[in-house]
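What follows is a set of notes on a single structure, which appears directly below.
Up next is chain A:
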Amino acid sequence: MNLLETVNLKRYFGDTRAVDDVNLTIADGEFISLVGPNGAGKTSLCNVVSGLLTSDSGKIIFKGHDVTHAAVTARVRAGIARSFQLVNLFDDLSAFDNVALAVFSREGKIRNMAALAHLDHDVIVEADNVLGQFGLAGKRNETARDLAQGERKLLDVALAYALRPKLLFLDEPTSGVSTRDKGQIMDTIASVVRGEGITAVIIEHDMDVVFKYSNRIVVMHQGAILAQGTPDAIRNNDQVAMILLGSSGPDAFTRKD
Partner candidate 1 sequence: MTIFIIQILNSFFYAAVLFLIAAGLSLIYGVMRIVNLAHGTLYALGAYVSAWVVGSALGHAVSGTLGLAGLLLLLPIGAVVVAAVGAVIEPTLLRPLYRRPEEYHLLVTFGLLMIMEDVIKFLFGPTPLTAGLIMDRMGSLPIGLLIYPTYNLVVIATGFFAAIGLWWFIYRTRFGVILRATSQDRRMASALGINVGRVYIQAFAIGCFMAGLGGAIVVPAQAAVLGIGIEVLVLAFVVVVVGGLGSLEGALVGALIVSFVRTAGIQFFPEIELAVLYLIATAVLLVRPTGLFGRA
Partner candidate 2 sequence: MGSPATGASTWRLLVVTVIILTALAVLPRFVEIYQTQLLTYGLVFAIAALGFNLLLGYTGLLSFGHSAYFGAGAYAVAFIVRDLGVQSMELCILGGLAATILIAALFGFVCVRHTRIFFGILTLALSQVLWSLAFKFFWVTGGTDGIRVASAKLTLYGGLINFAGPGAFQRFVYAYYYYVLALFAVSTVIMWVIVHSPFGKALQAIRDNEVRARFVGISVQRYRWIAFMISGAFTGLAGILWVPLNGLTTPDILYWPFSGEIVFMSVLGGFRTFTGPIVGAVVFNYLKTYAVASTEYWQLLLGLVLVILVMALPTGIVGTVARMTSKLRGRI
């Protein structure tokens, strides 16, 4: 069974077709890269599926259930999680509390107002584990606001990952960090996500990263899916090269932000 299926999914902004009749099928365990020029609709597609935006028409089927009109929280509980391109954290809380919130939520303990959060041993172990997996163990007590940009990006992903989703959207997890940190962040993310068998959809501009980590690449252009296939198939697809070249110069496949 497919994990996710979108059927004729549409979302327009006035005349702009952000998501235009997208039929995307994702199987369990895939690591998919969503690529395309700026404004191709990658983030919009991610927003519509995760529930940040509503769709104009079409369906979103997740694990066989129609979640097209489900609230964000319902999608999260069903197993869809996401990170954000612009870091989106609980800035006044510690790194630990950020992750712990996600753990409490996943374990259905977050409504509890009669117990002290910092005495829940299971959650502490779990949250510290997640922080450790993302190399943030040393920063657990620092306020999210005070972390470095790369650490904030990782914490953003850790927050989504701590929900133990079935399907994880990662919206440019390495944007805005130095090239040196980029590889490290991607290695961390890829190892964690693969290790847990989480299905991931990553939006990424760096084609080196895309070819290295994904087992399927989906190319979007003007809101629609232009092509999809294995990294090799996409590498040799002239049409794709045209689109990506056209938008980002002759080094499209080797471009480094």
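Going forward, a residue touches a chain if its C-beta (ideal position, glycine included) is under 8 Å from a C-beta of that chain, and two chains touch if they have at least 3 such contacts; residues count from 1.
These made the cut because all candidates are chains of the complex that A comes from, given by their letters.
This is a predicted model, so every value here is computed, not measured.
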### Query
Among 1 or 2, which touches chain A when you look at the whole complex?
2
## Note on the structure
Per the touch rule above, chain A residues touching candidate 2 in the complex are 50, 52, 71-73, 76-77, 81-82, 84, 88-94, 96-97, 100-102, 104-106, 109-118, 120, 124, 140-141, 143, 159-160, 163
